[in-house]
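Complex shown without one protein chain; remaining protein chains in place.
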Amino acid sequence: MNSRITTIFLSVGLLLTLWVFLFSFTDQIKLPGDNTGFEPPQPINYSHRLHAGEMRIVCQHCHTGAEVGKHAAIPSASTCMNCHKNVTAPFLEVKQEQTSADMEKRQPKLIVSTELKKLYDAVGFNPDSNKYLNKSKPIAWARVHSLADFVYFNHSAHVNSGVDCQTCHGPVETMERVRQVKDFTMGYCVNCHRTSNLSGVNGKNVHAPTDCSGCHY
Amino acid sequence: MDNKYSILREPLVLGNKSIAEVTNDIAKPLEKKSSKLWWICFLTSLLILSIGMVAVTHQISTGLGTWGLNNTIGWAFDITTFVFWIGIGHAGTLISAILFLFRQKWRTSVNRSAEAMTIFAVICAGAYILIHMGRTYFGYWLIPYPNTRGPLWVNFRSPLVWDLFAISTYLFTSLIFWYVGLIPDLATLRDRTTSKIKKGFYKFFALGWTGSNKTWHRYETVYGLLAGLATPLVVSVHTIVSWDFATSIIPGWHTTIFPPYFVAGAVFSGFAMVLTLMLVVRKVLHFEDYITLHHVENMCKIIILTGGIVGLAYATEFFIAMYSGNEYESFTFINRALGPMSWAYWIMVTCNIVAPQFFWIKKIRRNVVAVFIISIFINIGMWFERFVIIVSSLTRDYLPSSWSSYSPTIIEIATLIGSFGLFFTLFFLFARFLPMISIGEVKAVLSYGKNGEQK
Amino acid sequence: MKQNEEKNFTNETPRMHFDRRSFLKLSGFGLTGAILSSCSGGKVDKAIPLLIKPEEITPGVSNWYASTCHGCTANCGVTVKSRDGRPIKIEGNKLHPVSKGGVCAVGHAQILSLYDSHRLKGALNNGDLTSWENLDTTIKNKLEDIKDKKIYFLSGTIASPTTRNTINNFLKQFPNSKLVEYDAMSVSAILDAHKENFGARVLPRYKFEKAEVVVSIDADFLGSWISPIEFTAGYTSLRSLENNPNQFSYHVQFESRLSLTGSNADKRISVAPQEYEEILTSILENIQTNKKQKNKFINSLAEKLKEHKGKSLVVCGVNDLRLQLLTNSINYILGNYGATIDIASPSKQLNGSDEDLEILKNDVANKNVGAIFIANSNPVYDFENGNEFGKQLKNIPLVVSFASYNDETAEFSNYVCPTPHGLESWNDSQIVDGVFTITQPLINPQDDTRTIIESLNSWTNKKETSYDSIKNYWKSEIYSKTSTAPTFEKFWNKTVHDGFAEIKNNNSVRNFTNSNPPQKKSIKNINGEFALVLYEKISIRNGQNALNPWLQELQDPITKISWDNYASISRKTAETLDINEEDVLLIENGNLQIELPAHIQIGQNENTIAIAVGYGRKGTNRFTDIGPEWFQSVKTVEKNEFVGKNIFPFLKTEFVKISKTGKTRTLANSQEYNSLQLPKELGYKKEERAIFQKTSFDEYKKDQSSGSIHHGELLSLWTETPRGSDIHWGLSIDLTKCIGCSACIVSCQAENNIPVVGKDEMHRDRDLHWIRIDRYYNEYENELDVLFQPMLCQHCGNAPCETVCPVLATVHSEEGLNQQAYNRCVGTRYCANNCPYKVRRFNWFEYEHNDDREKLVLNPDVTVRERGVIEKCSMCIQRIQEIKILAKKEGRKISDGEIEPACAQSCPSQAFVFGNLKDEKSKISKLSKEKRAYHVLEEIGVKPSLTYLTRVKNREKETTQHG
Partner (left out) sequence: MNKRLVVTYFNNEKDLLHATSFAKKNKYEIQDVFTPYAVHGLDDAMGLKTSKLGIVCFVLGITGAIAKLWYQIWTSATDWPINVGGKPLNSFPAFIPVTFEVTVLFAGIGTTIYFLLSDSRRWKKKIRPNYKTVTDSEFALVIVPNNAVYDFSETKNRFKQFNYLRMEEIIEKVNNEKD
């Protein structure tokens, strides 16, 4: 008898505590609405590690929207073409072809890497003639970081007040394929806003709104 | 206690029952096969409930527009009925807790079912709280639980949050109070019943009760404590409900006497409902010997008292409205009595002020049929009281441009009926499987009002 | 390319729980359902960037382009907001010399009709789609055959000089061809009268900004007459006390129905149409010969006019030559020509000629027409003999319509050459002599359409887009006249940038030749008959906007009724004939018959009955499935029925009989109680609520604070601690300036993604407009006095709504705004109940767009609200944030007047002023300190951030009563 009642009460208590714990350690356990670790496959295997990491291309070079507007905007294919009109394959492959060509005493073939091929198809670029001839079709990238529809987030406001891209997006320059590293929950945003109001961003004093209407309207 | 052997009082239980007989009388209906009458009642209420369910489903899947509300009138049937049910609940707690503290022996034969009534009523009220929300499925946001919204909790200044706490507390406490009261009787049934399933059921919930006096001793203490807690609780609950309106700024809602007024009203309507139910039960389950005319009369007397308080409150409201010289306030009340919704107001007055006056006459108090009818009137009247307060105040508030009028939709009415369906379904189930009268307590007062001799 | 864009922006239009609502419905309530519902993980949504990004477009950043509004022929100047390649908002062009930054309700609503998928998808050949090539060849061949027959080009007023030029060139090929212009609600008599008096058939430009005394005979110049926005701006400029507290114009209105203008007049006299003449003649007599008239008021008025020679203006809105001639002579004697009336550089906004039209009608009737081209008009609908005319068209070998909808006329034409929407094509217009405007397209034509110019060009074998034609025409005709700009390109670019070009012309002032007016018509008035008055509603106008749901749902500022037209009758008539509101009346004259619901209208002359035109348009039956559907819902329009009834057949009818039919029809009236005075039957003598404070100009001059009642500081129950930043946003509304034109309502609807709810919901008082204009009828010296009061969220400092919200969905921002977080709201509606102004709106249902393309109009910066949440005016928080972020980026403070909410931006009379109350120098803090300033319901201590300014009218004595 005793044990029956005890078990009933204990189990109820256990459940409650468990539940509370679940919610308190947000970083250990994933909560509904938390997409941390989301890493969808992309139509073109573009490597941020290579471009942002090795080549040290700054983020805004391609994500131009970031300091002017709401969206950091996925760059348009024309942006890629600025360089890839000429760069058609990894340096080593080209070099290899060069050497082999020299040995075989022939003109080096033009090498086009499989991924860049996709880009060229998209913009309708013909690498051999180095002209835009074919029909173009848009590239449908998979969106990695997305906030709920009822949240207004403005990149320019953050970039201009000195927040590094990495603060929210993590070390993108080390990622082959982009992955979400921070849980974009309200708690995450608010707490960051509150702390930066106290301690500033990169030593710079800022005023980050903690009003509802800072993000919701 | 001391007046145990008095001969001045009339007995609480008639027909010289022996202890064994008491057990028999009360337990019999639970052991017999369920009667045709019970089936009829049960199925009808189940049907009504399902009508309500259909309506609610339509409302939740389509939108709150399926109710007759509009930009000006945000609450009508929903909150009216919510307050109504909460009010009904109060008699239960009052009978079981307050009368217990006052050592009113006559409570024993009615408290069990009164408490049951409380619980069911609160359930109905709770259901209304849920479905009246635009996004029912986010109702749990009212609970302050740790969440991903960072430091966002709930607004403890909002009477609705007070409501949430008040009503859940009320529900849990009444439930416990009721259950604790049940344990000895469950044991009794456990020891009588022959059917295996029932035995198992009773055995589980009796928690192995033996009737040891050492337990009885502590049991009484707990019961007393619970009663002590429930008494202020029941007052606080309706006070808080009344604050939903009193803390607002709408003329007709913003009234300081609401708390006592509402509590009195609650008890008033509650007892009416108890009577309505008891008189039926008494007839159907042949409890004439336990629920005697003496009981009925006592309740009638309480109704006269609380009814008087309510009437006084109505008068005070009007007086203050006029005396304060606040233009909005005074207009609201004139409009309440003479405006487009005056019909509701006058229904309320007739049912709540006029009807109970008949109870001054002993003949009527002791005439079961008359009492039954009047109790029904009072129930109606009290529903209308809340309707008048909520709707007629909203229809015409500050800016004449936003004045509007209200008429319920079929969905709304169906939902209201459905809530009664829910209530009675639960009640009939209770009547079928649990002792309607607290066996243990009745035994304790068997000798009450007779001289000591027992068979 | 365009496709991709569309994908792009449909992607980013915000929508709460867009993809999982259906699931929610099923899961009903319960924790599991809710928790699951908040998951959005796993779902991969595509983001498709532009392949080649245009220079000026940055995703998520909106650009503004100057253009011209084509809602009516007034052609006001507008600027259009374009976001990611799609226009989403029309607003006033502050630099514009004529409209001065104002846009009316119709103008704001044009953005919605741009995305109307019911417009024609391409050219029609006898009702079925065809390619332009085929159409051109067939039409050209046909033209060959009927070369020398009579050829008509029938059009509504053509404001575009290039178009006119092209048409003329086109018609030149044919020996006897004629361009006929007409207007559905014609003012032809005005032009004819001026032809008689001045020898030039012109529509004068009325300068209300100079008229200190305005006398209007049935001219609704603030509502729908000629150029309402221009007139409103002018009119209110003489009634703005914060600029000039010692000057206030005096406005007298003689009219039979209660018009918007009449309700703003200082003195309104309700007379039957047949009495207009007497009034004019007596005024004329008095000012001519100082001969006293029987009517005392007329005398005093005449005196006033004489005192203000050259500073007064008499206008007459009746299309009757005789009355117009009288008006002209009065104005002439008062020396208003050249002062308040400009015929040197006249208006081009209405140009129709009834005379020509009659000739055309006869020719059509007598079957001697070879071809007719119909543009910018819908004759089959708006001729008094429309259907007949339609049948007659069948006898004409070639009927070409330029309608962009398959409308009444298109139905009777062999070929339809659909024209694009105003914002889809280049166009120009000449509003008044000397002001040319450019219409700049904001988006590629969504359907296979062609402008009139292009069509005509291709039939004259000219390969020229309308852009080229316009540019060429401007080069040759307009640029040559101006010497301001060095090169044409510079001139052109500036014009396109500004949206207009001002060219001073040197027309000589013509002199007045008195002409004896035509014999006065014997006006028969058999008693029991009523004078019929047709009028244009400010929303639907002559019917060309009937297909726009925003305008259909916009309540008439006077009657407060939407989604219908009706017969307005006086209370006396109603009593004598025992007619109740919503009784369906049979209105007849001979064999003409029509059934319309009755509306009892205060101020309506008892011998008249007024009916709005523009209803019963073909195509309005599409609104059957607008608004929610549920157990007891009522359709907005019955299947194959139209919104309202077409009254144009009665256009020429003067008198009608009315009788009850016994039927009734519900009218969606959104205001139930119409007076500030409490109902008499509740034992109240004359108690009036001081929420609308008013005074007379005389009183005001004596004491600027007259009429405003203050209750002083109220005690606080707790110690008030100063909170918030150095900003406190506030809005002030000048009740003297607000004329109730309702432009703000539609502007707000466009800015804040406010859905259309349909007639049934409107009837149930569930409109979702964030701003409403309360209209009260009041009495002033036993005369009707109409009060307009814009009512929106007051952003109270001690907001009652905030305290009661259980989930903190509505709380106060540190900038003094009352915020509403839709995604947090659970919909208890407690806040709405507890709002003393009743300005909170609840999403009773899921309000779907009845047209998929319409979704493109949504403002991506504003959340589309889900069912079951409360919404309300946010003071256009998205605009505030936009500017704040901009200022932050540029490291500066926000300058005063930089932020303008949608309502304030294009208010034609600038009644709204928005700004920072904590900034001493800001306009708003000055206004809020004015003597006239007061808060509505300040006695209940909610501390609103909105300030109202007492309404002043030019009267002897009138102040707020308070019981």
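General remarks:
Order of writing sets the labels: A, B and C. Residues in every chain begin at 1.
Simple rule for what comes next: contacts are C-beta pairs under 8 Å (C-beta built on N, C-alpha and C of every residue); 3 or more make two chains touch, one makes a residue touch a chain.
Nothing here was measured: the structure is a model prediction, and the numbers come from that model.
Note that of B:Trp39, B:Phe102, B:Phe172 or B:Tyr323, the residue touching the chain absent from this view is B:Phe172. Note that of C:Thr163, C:Gln440 or C:Thr803, the residue touching the chain absent from this view is C:Thr803.
Screening C:Lys361, C:Arg617, C:His812 or C:Lys884 against the full complex identifies C:His812 as the residue touching the chain left out.
Looking at B:Ala20, B:Leu101 or B:Ile410, the residue that reaches the missing chain in the full complex is B:Ala20. Contact with the omitted chain, checked across B:Gln59, B:Thr81, B:Thr188 or B:Asn335, is made by B:Thr188.
The omitted chain makes contact with just one of the residues B:Leu229, B:Ile320 or B:Leu429: B:Leu229. Where subunit C meets the omitted chain, the residues involved are 718-721, 723-724, 797-803, 805, 808, 811-814, 943. By the touch definition given at the top, subunit B reaches the unshown chain through residues 1, 18-20, 23, 144, 150-157, 161-162, 165-166, 168-169, 172-173, 176-177, 180, 184, 187-188, 190-192, 207-222, 225-226, 229-230, 232-233, 236, 239-240, 243, 439-441, 443-444, 452, 454.
Basically, only the chains that are shown with their structure count from here on.
Per-chain CA centroids place subunit A at a distance of 59 Å from subunit B. Averaged Cα coordinates give subunit A a centre that lies 47 Å from the centre of subunit C.
Across the assembly, subunit C contributes 824 as residues in contact with two or more other chains. Contact of a single residue of subunit B with at least two other chains is seen at positions 152.
Note for the complex: subunit B touches subunit A at residues 145-152, 207-208. Residue ranges of subunit A in contact with subunit B, taken from their complex: 1, 4-5, 20, 23-24, 26, 31-34, 183, 185-191, 194. On the side of subunit C, the complex with subunit B involves touching residues 24-25, 27-31, 33-34, 37, 628, 630-632, 671-676, 678-679, 681-684, 687, 689, 691, 761, 764-767, 772, 774-776, 789, 791, 800, 803-808, 824-830, 832-834, 836-838, 840-846, 866-870, 936-937, 940, 942, 963.
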